[in-house]
Structure formats: structure tokens, C-alpha cells
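Missing here is one protein chain; the remaining ones are kept as they sit in the complex.
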Amino acid sequence: MTKVLPQGKLKDFLKDTMDKYSLVAPVREDGVVVLKPTADPEAVVTDYLNTVTSPKDFFFPQTERMFRFQKTEGKIRVEETTWQGKRVIFGVRPCDLGSLELIDRVFQEGEYEETYYLARRENTTVVGLACSSPGPTCFCTTFGITPGSPEGADLMLYPDGEGFVVEVLTEKGEALAQQTETLLEDQDVDLAEVKGRFEGLKVPLGDHLSVDGVAAKLDGMFEHPVWAELSPRCLGCGICTYLCPTCHCFGMTDEVRGDQGVRLRCWDSCQFSDFTRMAGGHNPRPTKKERVRQRFMHKLNYYVHRFGRYLCTGCGRCLEKCPVGLTMVHVIEKVNDSGTREVAVNE
Amino acid sequence: MKEKLSELKETVARLLKDRTVDFFIAYQAGHSQVEPIPFFLTTAEHVENLFLNNFCAHNLSKYLLDYLAGDEVVGVLAKGCDLRALKRLLTDHRVERGRVFVVGLPCIGIYDRKKVQEVYPAGLVEVVEEGEEVILRGETGDKRVPRKEYLLPRCLTCPDHNPEFYDLLLGEKVANGPLAEEDYSDVRALEEWAPGERRRYWTRQFERCLRCYACRNVCPACNCRVCCFDVAEPRWLGKGTSLDEQEMFHFTRAMHVAGRCTGCGECERVCPVNIPLMKLNKKLAKDIGALFHVPQAEIPTEVEPLGQFRLGDPDEFN
Amino acid sequence: MCWCGSNIASTVDLDRVQKAVEKLTNVVHVEQNKYTCSEPGQAQIVAGIREHNLDRVVVAACSPRMHEKTFQRTVAKAGLNPYLLEIANIREHCSWVHTSVEEATPKAIDLLRAAVAKVIRNTPLTTSTIPVEKRALVIGGGIAGIQAALDIADAGHQVVLVEKEPTIGGRMAQLDKTFPTLDCSACILTPKMVDAAQHPKIRLLTYAEIEEVGGYIGNFEVTIRKKARSVNEDVCTGCGICWSKCPSKAPNEFDCGLGERKAIYIPFPQAVPNKPVIDRENCRYFTKGKCGVCKKVCPAGAVDFEQEDELLRERFGAIVVATGYELFDHSVYGEYGYGKYPDVITGLEFERLINASGPTGGKLKRPSDGKIPKTVVFVKCVGSRDEAKGFPYCSRTCCMYTAKQAILLREKMPEAEAYVFYMDVRTPGKGYEEFYTRATEEFGVNYLRGRVARIYPKGDQLVVRGEDTLVGAQVEIEADLVVLATAMVARRDAAELAQRIGFSYDQYHFFTEAHPKLRPVETNTAGVFLAGACQGPKDIPDTVAQASAAAVKVAMLFSRDELETNPMVATVDEGTCSGCEWCKPTCPYGAIDIKTIEERVGKRTVSRRVATVNTGLCQGCGACTVACRSGAMNLKGFTNEQILAEVEAICL
Partner (left out) sequence: MSVERAGTGVSTAGWEPKIIGFCCNWCSYAGADLAGTSRIPYPCNIRIIRVPCSGRVNPQFVLRAFQRGADGVLVAGCHPGDCHYSTGNYFTRRRFLLVKRLLEYLGIEPRRFQVRWISGSEGQKFADVVAEITEQVKALGPAKMDKMRDVM
């Protein structure tokens, strides 16, 4: 027997969820579907290819208030801020589920743990939503993710007929399933069959785009002319990095008001011209060429060397939103097409 | 527009060959028909990859700012709106006319990718203009829609179907004249709302803002060498994203382009989260027109509206 | 923190303020004194700076407009750059306007917090110097302008005296006698007029106006329009044949239109320069194209019909504005006949009617029928002290000149009766009260306290109906002539002139002095000074005193070869500046230029354009800073950083 959430009970499912959790879900707002905290199940939608913003915003928020400090009687008192609460993020697509694992490695592995991130991860239950019809910008399969991949979800929903087939993947997922158990019906559905159907869905772009050997090829392409060719059209904005579910660069800054203040950790973008500008004015990445190269080398080479995976899940947001088509797909194609022996002629 | 492709190829190849220009900025094919992307040609061989259709929205003249330091002559393809953007850069003394070679492109309107994708999500092959209508021709068949409804907003009120000036024009000039009067009805409608409603509206928009600065980076009027949002001291804008900072950002951006905005709407077009930036720009343009009698069509002006005054300007501050 | 005696201390709890301020970051020492501006108070600041090795000072006291300079000198005495000081205005803006300690104290703390936040961001500023052009421009050739010009010239400096009319002399030349001594006005004025004309250091430009004023203290650039006189002054001998032969007549403005002059004329016999001018509007040659009698008869060949306006561009180091006043137009008073009864005249017209060189040769004849009046009624405060129809201010001179005119009447025609309707009699000058007493006691002038309600004709007389409030009765006087003491008002083009030169004027368009008590002859614009009634109604002695004072100010300025400039000027961060030039049109002084700089970009040297500020021209208004979107343009002393810090400090 498999648990199934009937389509008609979706709103109730969200409502019951809200009894115990705060809810983050896809909401259509002024023509875009954004993931945002909502208290209104009626506002939640499921008819989206993907949300314009990614779930990383709720684990690695754009602005993290790390601690407060206050000067009193000549001393400075520091008060750490901790994130509390139980949260459910609903409707996360497989590509974005996969992205969480990629950021996890950055913030979890190694000598230091990123407690702010981990606190949110531990206290958030992720409800995945398999994709019934991948879009023209989707290329998850390039990175081994399928429209049905549940990895990263605590509880996965597979749209099936008049409802959602439920797969519980973790304890957190189990807890949510229990919270909403009255709404979940046991039906005679073959979960493996349903999953197989989603995994086998065609992802036209991804199916034709191979990333095999790209990382190794890029080892020798730091000075390759491809960067000078690709980068001039970059606007230097932060759309790609801020929408990307896997980009995770940040800067830190203090906001001070009189004798008190907060330390903020804010997203930053390697595409901004001041990202690496030093106090003295020197910038080791002075032009768009260095900055564009950095972003793609990080995703397709540096990260691979450190963690063994590509830092991209093929969500297609850069394809959809980059105003000048400086996309992961375009870059992978360029790298695939370029001869490795070429060396920079303009250096 | 497509039909001018071969002439464009010939022209650009010649300009590059005879070294009239050191490189040329035009369009290449993008991920799909509806999203052509900027293309930087350095040799005549590149012309084979040139692309042209009526989705070539991107204003290429802003890229000239990337080449201030050198002495290259940059060729650029410019529609009427792009030429206004170039004029903005020239009026702001950011670009030297002598270092730009303008290939003018007459244009009767660029289609709004978002609007077209709503009715034709994938597989569009071309858009064929038939008078007041267009046929969206795609892999799965044709759709006939009213032309006006699918154009970029700027194209409806475009006063410059032909670029105001150029070094060379592609094809013949087209009949000029805006398709519609400058339309401030959206601004007026918002003005009519109760203040609390308006507040909620803008709060929702600003809360969505990512501060990715795409609006700024694409804007021809935002052409400062160093943007005030990027300086550490004084801190005009905090690094943190919160409603007050977002509002500070949008207020400042709007004021900085007030009276300087060419009305191209690129900011709104590139915004990844659909913030109606033109509703801010147009509000200011409307008030500038009404208060100081400088209509949007006259911008860029020799002296910006906020850099001058009249003794008889309206006064309500007594 | 200053108590200012009890001025601050009684309303602001300074101990509480001290406790709050001591806690502020960067504050290392706070102290209070009773009068910080006193010598011991200033000494305390110097000692504090030395003892605590302070590098910034905030003085919480009165307005910086009062003592900022004082305390800047104080901190300089202790070796600190004077611009490392800020003032928190806790008197004018706090203790004097708030009544309770509970209100004033938190506000004082905020003001101090803001001053501290600002001063932390102050930087040492240094002055530079500009040369002084030691030539003065005096605008207006009345007694004020003449006196100022003579004094400046006597101090050894070149003066250009510009007068709009064909002659200098102004209002004083129109008067008959002067109070309280009854000197003949012309007798004491004309020698000064001649002195001015003959002084080797003074250049007279009559029949000329100020067209444009640019520049700044020490270096004004002035364009003067010398109107076409149609007479070559260099050649004309002033023989007078032309105006005796001229066939065209026009009302003589000098006689308030009571008499006539020719189209080629000098306004009055003692005019200086004694060179005529052709009034082209009334000249037959100019209106009808034929005549030219004057040209034919002129033995010197001085008449020049082709003459055109001439624009002179001159440099000056200082400007004295002495443009005088006009008389209130009493036609707004319906009850006095809207100016329609010819025998209701103004005091100035009365002066002309009793003046020996006036239209009646000094015989008092009334304008309507030339009859010698037997009963004359004087009405004071017409337009003055009357908010409803005129102005709320007192014109200061009318009480005295009315007394004078009544005395002159009784002296000339002892058989005539003089009545004066008055609200108050104000005689606050040397010998003034005595003079008034003579009028009532010695000359038997009848003073009636009350407003005149109505003047209406009856036969060939005018009935003046008013109230004698002292006896509480209605009075009606059948008069042959009524003289109105009309208010002194600013000249109608006063505001325009002030705007052209760039200084301020009050709601009545009288020019505003920099301080009503302590800087009465300066304007807010450095290098521009005021003399006479253009600044407010005043009589001849006060006018002359102010003119001499203005002259001294000019001489003081000219005693230096160079001036220190204001160091609070705009400054450009060249690294940030885009060279967009949008700052330029906002600068009223043309102080912003564009220059080309060279810099290294990578391996290349490239040049680019940036704005640059001429610190001699910049007056520190800061308009350019707001035009600059990137913040490349900043204003020293009022930087973006400082102002934002103040905002943030106040909002805490």
C-alpha cells in the first residue's frame, strides 16, 4: 500500500502542516511564482515549472543576522542570534532538492560547521514535488537528476492522476506524514512504478547535453580564449548567482546604530565588479572575463575537485532569466566544442 | 527585420575588413528564437553567426561603457530606442561620438518575449507581421494575435522608428509615428488607489526584490563610473536586504534617472521577479512633464530637467 | 556645555545631558561652564584640549551663527584646526523655545549626539587666498551713495558711482529744508555732489544701470548699462542753450510732475553732472523724426541722436548698494480720494511747492488753481503703521518732516493755519523732540490725535473729517491743501536688483542686513554692503552714518591685498567622478570646470574627464553635491558622510 494525497485534500494538507510548522510554498505574485512564507493555503500553487527563487533562500538567506552587539559601560556584549522554529518548504522540484545536498557539503564538511545553515536544515522539512512535464530550459538529467529524483526531500510528492503519490524518505518526512495522516489515503499504487515513470520522462535539453569530461577539460582552459568570447555580453548583474540554487557566496558587514549593531552575512555575487575589489582599490578580477570565468570554473571545475560533483543541477533558471543568455548550457556547449590545445592568444 | 540580416552581414564584414571598426556589437541566436543575445564580432568570419529578428530587444550601446579606456572604434547596431540610449551616454559625456560607428536599424516594434511565451511556451519559429496582426509560427502550428498587444511597452509609444542619427542605415527608413500616445494610465490608476493599498502594493514588489542590480546594469541612464550603491562610505545603501533598504534602493534609483530616463523599459524587461520599475520611472516622467513641461519624448535633453529651473516653476512650499 | 547664565541651564538639565553624552563613543571629556564664550570659558576649552589631547571639540551653546567663529578661534589657540569644531545649538533651538526641562533635555541630548556624530567626521580644513580688486562700485547717487563714494575715495580707493537718473543727488536734492536745523537741503548737499563729481578717485556714471553681477567678494564682475544720453558728455559744456530752445515739454519728474521740463533737460539747476539728457519718448526728433533744434543750436556739437546704450564690464572688489526708496502710492486710500483731488498732495510734493527752485518758485500755491492756501492739514501715517492698506512698519521720518513742513508753512505764511492729524509723535533723535515742541509752541501748529476718516471736496475746499481722540470728538476742518505723509517703501525694482547681485531682502523688499544689530551694513553676501533707505526707512543723519559705515567696511576689505577663502567648498573625488557634467548647471558661480586626468588602467595609461572645482569661485552652497548621483562631488564641512551621520544620530 502506498500513501496518496488526493488533489482535493492538498489545501487541507497545507493547513494541517501549518498547525505545527510554518509554511514556505510557491505563491504566484505579480506574474511570477516565488517561494515565500505564507499562511494562506489558498495562495499556494502547483502549476509551475519551477519557482523563480530557489529554496536555498530559506537555508542560506540573502541576509543572515548573525549576532547583535552592544556597547555598555565600555564593554561589548555580543548576543548570538539563533534560528528557531519548525518549517516546511513545500513544492521543491528535484533539481532544487539536489541543490541542497550540494550546498550542504560546503557548509557541513570540513573543519567548521556552518551553524546558522545547519540549524535551518535540521528544523526544516522539505516536501519535494516531482515534475510531470519538464520545460525547454530544464537540463537536470545532464547532472544525473531526473524529474522524479527525490534525493534531498524529506517527503516526496509524485503527481499522479487526481492526487499525489507520497514517498516518505526521512524521519522528518515521517513526522510530517503523521501530522497530516488523516488526509493521506492508503491506496494500491506501485510506488516504484510511479517513480520509474517520472525518472523516465524526457528532458530534451538535458538528455542531449553531456558534461562528461568537462571538469577535466577545464583544468587546462583557465587561459582559454573562450572566456574572452563569452564574457563581453555579461551585464555584471546578480541574476544568475542570486537565482541559482547552488551559488553560495557571501560577504559580511556590520550595521551599526549608535552603540549597538548587528553583523550581517549577505549574499554576494562573483559577477559584481566590486566582489573582489580590495580596500586599496586593486581588483584581482578586474574585468568581466575574470568574473565570468570564475563563476563557471567554480561550478564546473573547482567544486568538482573539492567535492566530486558539479555545482549545478540543471534547474534552468539562468536560461530563463539571464537577460543575455550567458547560461550554463551555453558554457558547457562552448567547452565541449573547444579544442583543448588552444591557448590564449591575447595574453 | 529578419530580411535585413544579409545586408547586416555584408555591412559588418566590410566594416571589420576595412578596419572602420575594431569590433562590432550586434546579435546572435540565443537559447531560442525569442531570446537573441548580444554578439561581439572581432573578425569578418564571425558574421555567419549574426542573427536578427523582431525579438532583438537588448540595447547594445550600454556596452560601450566597457570600452572607455581604449581607443578602438566600436561598431554598434542601434534601433531608434538604442540610439536614444546612446544619446543618453553622449549627453552624459560618457562616450565619445568619434569612437562609435552606428549602424542604424529601422524598427517597427520588438515583441515582448514574456507575452509571446504566455501563448507560445516553446517551439516558436518565427513571428510574421501582417498589418495590425502577427502570426506566431511555431512547431505546433500558427497563432494569430493582435500585434499591438505583443509588443514591448516602449514600442507602442516609440517616437523613433528610425534612429535619430547613424553612420550607416540598414535598408530604407520606415514610416515613423508612435502607435499610441504616451500612456500614463497605469500610473494614474495607481495614484487613485488609497494610500494604504499603494503602500501594500509597493511593499510586495520591493520585498520580492533581489537587489541583483540587473535594472541598474542594463539602464543607459545608470552610467556612473562608480554607483553610489557600490561605495562603502558613505553607506547610501546597506548591504542587507530588508524592506527599508529595498525601498531606499528603488527610491534612489528612480530619482537618479528622473528626467534622464529614456523610457526604454529595459529595467523592467530584465527584472527576474517582475518588479514594475517603469511604474516608478513613468510616474516621475509624468510629473516632470506636468510640472516642468519636459515631455518624455524630449529626453535626453541638453540640460536635464533637475539641473535647471524656471522662476515660474510651480510652488507649493509656502 | 554652556549654561549661558540661566539662559540654557534653567531649561536644559545639563547634568543629565552630561551623563548621556559622556557615554557616547569617542567622547572623552565633558565639562560645563557658565559662559563658554567668556574668556575663562574659552580658556577652559583650550585647557581641556591640551590636557586630554583632544582632536575634536563640540561646544553646546548658542547658535553657531552667533559664536562659531569665536570658538573656532578658541580651538585654534590650542593648536587644533578650527574646523574640527562643531556647535550644538541648545539655546536658540532648544532652551529658548521649550519651556519644560523634560522637553528640552532629551532634545539637547539628541542635538549633542548629532554634533558628536558629525564632528567625528570633520576633517582639518585650510583656507586659500584670493586677490582683492581695490575698486568699489556704489549703486545709487543719493546722499547715501555720495557719502559712501566720497569716504571710500578719501580712503584712497577707486570708486565708480552709478546713478540711474541723469543727475546725482537723489531724494535729498528734492527737499527744501532739513530737520531739525532747517538748513537748506541743497545748500548742504550740492557741495557734496560737486565733490563727488570732481574727486579724482570717483568716476560718475549717471543715467546708468546695473545689468549683471557675477563673481564674488574681492572679484565682482559687473556689467553696467550706460543708457544713451543722446548728448556727448565729453563735449557738452552745460551751457543750457539746448534746453532753452527745445520746443517739447514734459512733466518734470524731479518736481513730482508739478512742473514742466523740456525734452532735452537737466532735472534741476544744480544737477551734477551739468549735462543734459534727451528724453527720447518726448523728443520730437525721436517721436516725429524731425526737429533737431538742440543739435542745431549746440555750440559744442554735443548732441548725438545716434548714441546707443553702452555696456561697460568692470571689475570691483566691493559693492555698496544705496538705491534709496520710493513713496507709497496713496491712491489705495479711497477715503482720501484715491489720489484724485489735486489738492491732496504728498509731503515730497509739498517740498517742491515751497522750494525756491521748484515749479512755483517757492511760493506755496495749491496745484488745482494756484490759490495760496490758508488752511493746510497734514495727515501722518499714510501707508505706514497700517497693515490693512499699507505696511505695518513706521516710516521713521514723517513725524519730523511733517513738523518741519508745518513750521515752514507758518514761517512763510504766518496767517495760514496748520493742522496735523497724528497717531503718535515719534521724535527719537538729537534735537528732534525740541524741534517738535517748537512746532506746537512757537509756531502754533495744531496737533490732533486721531486718524482721518475721510477727505471730500466742498466748494473749492476739502473737508477733512477725523477724530480727535484726546477730546473724544469728531472734527471737520475745511482745508485748502492736504499734505499726506506717505510711507517710505522699497523701490519697485529692489527685489530684482537684490536677485541680480545675489543677496536677500525682506517681505517689504527692503534689503536685509546680515545682522539687525551687529552687522547692520553688511549683507549676507560677502563684499556687498548697504547704505541708506534701501535697507529700511531712515532720515538723512542715519543714512549718512550708515553710508560712512559701509565705506569703512569697504576700506577695511581694501586694506588687505588678499582674502582668505571659505574652505568649506565643494571637492571632487576623481576616482568616482564620471565627468558627466550634470553638476555644472547647478553651480551659480560657474565654479565647476572639466579637466582631463591620466591614470593607469592595467598596463595602459588612459585619460578621462573629471569635474574640478575652482575654490576661489565656489561659495560652498552644495547644489552640485545633490546633482552628483555617484557622490563624487562632496562639500567640505557638510559632507554626505557628516549629514548622514547626523541623521542617524538623531534617529537613534
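Going in written order, the chains are labelled A, B and C, and every chain counts its residues from 1.
What we mean here is this: contacts are C-beta pairs under 8 Å (C-beta built on N, C-alpha and C of every residue); 3 or more make two chains touch, one makes a residue touch a chain.
Note that the coordinates shown come from a computational prediction; the quantities given were computed from them, not determined experimentally.
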Which of B:Pro106, B:Gly138, B:Pro220 or B:Gly240 contacts the chain that the document leaves out: B:Gly240
Among C:Ser248, C:Thr525, C:Thr543 or C:Thr576, residue touching the chain not depicted: C:Thr525
Identified contact with the non-displayed chain, of C:Arg65, C:Lys296, C:Arg315 or C:Arg519: C:Arg65
Chain B residues that touch the omitted chain in the full complex: 187, 190-191, 195-203, 228, 236, 238, 240, 242-245, 247-248, 251-252, 254-255, 258, 280, 283-284, 287-288, 291-292, 305-309, 311, 313-318
Footprint left on chain C by the chain that the document does not show: 63-66, 89, 91-94, 96-99, 103-104, 106-107, 110-111, 114, 495, 499, 502-507, 512, 524-525, 568, 586, 588-589, 619-623, 625-627, 635, 638, 640, 643-644, 646-648, 650-652
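Following the convention adopted for this analysis, only the chains that are shown with their structure count from here on.
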Between the pairs B-C and A-C, the one where more C-beta pairs touch: B-C
Centrality ranking, top chain (CA atoms only): B
Centroid distance [mean C-alpha coordinates] between chain B and chain A, Å: 30
Whole-Å separation of chain centres (CA-atom averages), chain B against chain C: 54
Chain centre separation in whole Å, for chain C relative to chain A (CA means): 72
Multi-chain contact residues (two or more partners), chain C: 575
Touch list for chain A against partner chain C, complex: 71, 257-259, 281, 286
Residues of chain A defined as touching chain B within the complex: 29-32, 34, 52-53, 62-63, 135-137, 229, 232-233, 235-239, 241-243, 251, 253, 255, 264, 266-267, 269, 272-274, 288, 319, 321, 323-327, 329-330
Touching residues (chain side chain B, partner chain C) in the complex: 68-70, 92-94, 223-228, 231, 233-236, 256, 303-304, 306-308
